[in-house]
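A single protein chain has been omitted; all remaining protein chains appear in their positions.
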């Protein structure tokens, strides 16, 4: 499967929270302590079929990634 | 500075590409070989004031992070 | 703190609504009657540490801003 | 025309920049000095049919609006 | 009403789910069996004023559309 997002990193699911319509899945990037979160609909979570410990890939389009620099730059 | 994006990871700028209106900045997440890209306007790149080697933070809202799982799940 | 979003406007928090996983924060742009809303995870709301009356900055990437014109243009 | 974006503010086009595929349109929110930018394809700019001085509405989904607070909160 | 999103397709609302803050509206693209979903705040759903069977247009900015190709390409 190829896609046109610049960002594609292997990760492991570490936490899943469910709301009324939405769900929040937190993952840890493989080989790091960095955590990232993805918010999705409960339907999508069900389709994805992941549980804590599952291996996934974190995908984000470059247009949706913001860079922040200290004032000293 | 606090913000309401779930994803906030330190990184180093490794490449900058400029087009007519847009620019693409590629970064390496600190302590890893993982690369991420951010696309922004040339104006924003100028405001950000970064060059190759600059330290930045990669910020992305959880709603814009997609998770992909193998069919075996 | 510098970032690479084109849109960055001072505002005041006027309302906070909390759901199961998500929260909606409504702000009023300083010196105007214009209101904007941001949706985030409850975790992010907690990290942000704002309450009604707090001063914040509204940040949005230009790629996520849509312009609508009347048919008469 | 009704839409499901929380953010909808009247504005005036003040600048248009064109690249190879993309274009950047800067607007000033009516009755303020606040400027916002929208990035779109050249095709979309053509469809929109605006020029400097045109009246538009700035529309952004609440999920794509980030709030930033000073550390003092 | 003209806007600067590349994607604009007529559809019919087929399902509405409501959570604490968010709502999910599923639509069927007119003349097809293709379904698409939109997530919005409950406030936005109320403003939109649609129910099952309502006619709407599905609008998405091209930067938020991801293309996926099989490995065989």
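Letters A, B, C, D and E mark the chains in the order given here, with residues in each chain numbered from 1 onward.
Just so we're on the same page, a residue touches a chain if its C-beta (ideal position, glycine included) is under 8 Å from a C-beta of that chain, and two chains touch if they have at least 3 such contacts.
These figures come from a predicted structure and were not determined experimentally.
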> Going by the touch rule given at the top, which residues of subunit D touch the chain that is not shown?
Replying inline: 1-5, 19-22, 41, 43, 59, 61, 63-64
>> By the contact criterion defined above, which parts of subunit B meet the unshown chain? Give residue numbers in ascending order.
In response: 17-20, 22-24, 37, 39, 63-64, 66-71, 73
>> Could you pull out which residues of subunit A are in touch with the chain that's been left out?
In response: 1-6, 25, 38-41, 43-45, 47-49, 59, 61-63
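In this text, only the chains that are shown with their structure count from here on.
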> Taking each chain's centre as the mean of its Cα atoms, which chain lies farthest from subunit A?
Replying inline: D
> Rounded to the nearest 5 degrees, what is the angle of the rotation that puts subunit C onto subunit E, matching CA atoms?
Replying inline: 120
> Using mean CA coordinates as chain centres, what's the subunit A-subunit C distance in Å?
Replying inline: 22
> What is the distance in Å between the mean C-alpha positions of subunit C and subunit D?
Replying inline: 14
> Residue numbers in subunit B touching 2 or more other chains?
Replying inline: 1-6, 25, 38-41, 43, 48-49, 59, 61-64, 66
